[in-house]
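Note that this complex is displayed minus one protein chain, with the remaining chains in position.
Chain nomenclature is as follows: A and B, assigned in order of appearance, with residue numbering initiated at 1 for each chain independently.
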Amino acid sequence: MTSPIDETAQSTLMADIPHDQETKITIERKGQIVLIGINRPYIHNRLDPEATEGLASAYDAYDRDPSLRAAVLFGHGDCFSRGVDVDAFKAFAQSGKKMMDGPGFIDPLGRTKPALTKPLVVAVHGDTWNMAHELFLVADIRVASEDTEFGQDENTHGRFPGGGATVRFPREAGWGNAMRFILTGDHWGAKEALRMGTVQEVAPNRDAALAKAVEIANNIAACGPLGIKTSLASSHMALEDSQTALARLDDQYRALFTTRDFREGRDAQAQQRPPVYEGR
Amino acid sequence: MTSPIDETAQSTLMADIPHDQETKITIERKGQIVLIGINRPYIHNRLDPEATEGLASAYDAYDRDPSLRAAVLFGHGDCFSRGVDVDAFKAFAQSGKKMMDGPGFIDPLGRTKPALTKPLVVAVHGDTWNMAHELFLVADIRVASEDTEFGQDENTHGRFPGGGATVRFPREAGWGNAMRFILTGDHWGAKEALRMGTVQEVAPNRDAALAKAVEIANNIAACGPLGIKTSLASSHMALEDSQTALARLDDQYRALFTTRDFREGRDAQAQQRPPVYEGR
Partner (left out) sequence: MTSPIDETAQSTLMADIPHDQETKITIERKGQIVLIGINRPYIHNRLDPEATEGLASAYDAYDRDPSLRAAVLFGHGDCFSRGVDVDAFKAFAQSGKKMMDGPGFIDPLGRTKPALTKPLVVAVHGDTWNMAHELFLVADIRVASEDTEFGQDENTHGRFPGGGATVRFPREAGWGNAMRFILTGDHWGAKEALRMGTVQEVAPNRDAALAKAVEIANNIAACGPLGIKTSLASSHMALEDSQTALARLDDQYRALFTTRDFREGRDAQAQQRPPVYEGR
């Protein structure tokens, strides 16, 4: 049984996370959390079909692994990611192959089911453009380095944001704030993102942003995982139908009431010790 | 006929509002507004089933009383409330009794119908945790003292926020802002709440927060009560179905157009005097 807070994870430096040029998506376990890194720094972390599938596969593995309580997404190198690798996607489209075909994948852009049922924290820095901003918007909690440059500028290129920004950007930032950037292609910074609510914390640099995201993930990992899953399920339901979400709360609460972790929460409080949750 | 603004209410001090140890929920009329106080300071205003039903009953009485135009919810003593009185609710659950059974109640957590059809303003100070933060989120307009400490930390206790926060917190603050606190259990302050939009006004202390809430309630009370009800009804409809809400606006406007208060509004403006509305 692991301790609820993995202290070593607090001091994670991005450069310390193993990565080699062959691995487009790095996966690094740190106690009860997993760090998922986009690793194509030689091409500004642009995502080709293989990297996108690698993310989809990493999300699926995380979601199925009961020993993992939270995931942190980040980018190796000078930026989080400039978005899609257009040439690679074009070649892939011409090959007639299909992406994320079959089970074992969770769409990292959250367009199709299944979706993540567990929390995703993201730390961004440098260029965070287009598809990368859409991966960022899918995350539940978002930390940005002060040097982040956000962009959703597909319209300047004769395209449109087809990876979920038209749904999640206005929902998170308001119609006017989202349209102000989607319709012009103008870029914006971390402070503007904080003002608009797409970012929850601004950190002074990329390592501080990653450290903050890891700290948040460890705080999540110390919570009861059944409650965390129920919180996410109820909130996702509320996005679609708030009356149904409200009507289900009592049943969801009753289901937790009989679990071992519910008792552990009460026992730990009575005994003035940190709780240790097991997800049952 | 009362004057539209009750000047004496502007100088309400919390300590002046009658309360004794026997009354878990205080109800104090001030002209056309009513002050509803949580009064269990010896247990940090934690709500047991009786206090919760007391709130439900006070909301119902307010909603049915045509002489009341606005309500203000607050907490007596050092804090607004630390939330649920877990031991008392556990004992109640084991007793087999049902809460808010029958008519005469409006669920103060807004999970079930009937809901309030009239405005609720809330003033919070000190600890405002869990179920108390959910009571706060149900209110239409929210004032916080600078010393407020908000928490929605059920997940750290192996539970989950089952009183509406999964619906109302992301809707009001954005997904990322709400998840940042719901999923970690971290607490936050009044300024962060203002940034996120859950609070509309921050006051320097608890009496100033209550005074501001009373001022806002009196401004509401000076408005036409039929228009206020229609505004709330249309906005609540829009949460569920914005197209239907837009389609009904003309009929709702026409219904007001023939009322005595509509004419009074025009007459008062022409005669350059404050209007006196009667709700008909």
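The definition used in the following text is that contacts are C-beta pairs under 8 Å (C-beta built on N, C-alpha and C of every residue); 3 or more make two chains touch, one makes a residue touch a chain.
What you see is a predicted model, and the numbers here were worked out from it, not measured in a lab.
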For the chain left off this view, which of B:T23, B:S57, B:T112 or B:S231 is in contact with it? B:S231
Touching the hidden chain, out of A:D60, A:D140 or A:E154, is A:E154
In the whole complex, not just what's shown, which of B:D48, B:D85, B:D140 or B:D207 touches the removed chain? B:D140
Subunit B positions in touch with the non-displayed chain are 119, 139-142, 171-173, 197-201, 216, 219-220, 222-224, 226-228, 230-232, 234-235, 238-239, 242-243, 245-247, 249-250, 252-253, 256, 259, 261-266, 269, 275, 277
Write the list of subunit A residues that the hidden chain touches. 86, 110-112, 154-164, 166-167, 170-171, 173-180, 182-186, 196-197, 239-240
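Here is the rule we use: only the chains that are shown with their structure count from here on.
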Subunit A and subunit B, separation of their C-alpha mean positions in angstrom: 34
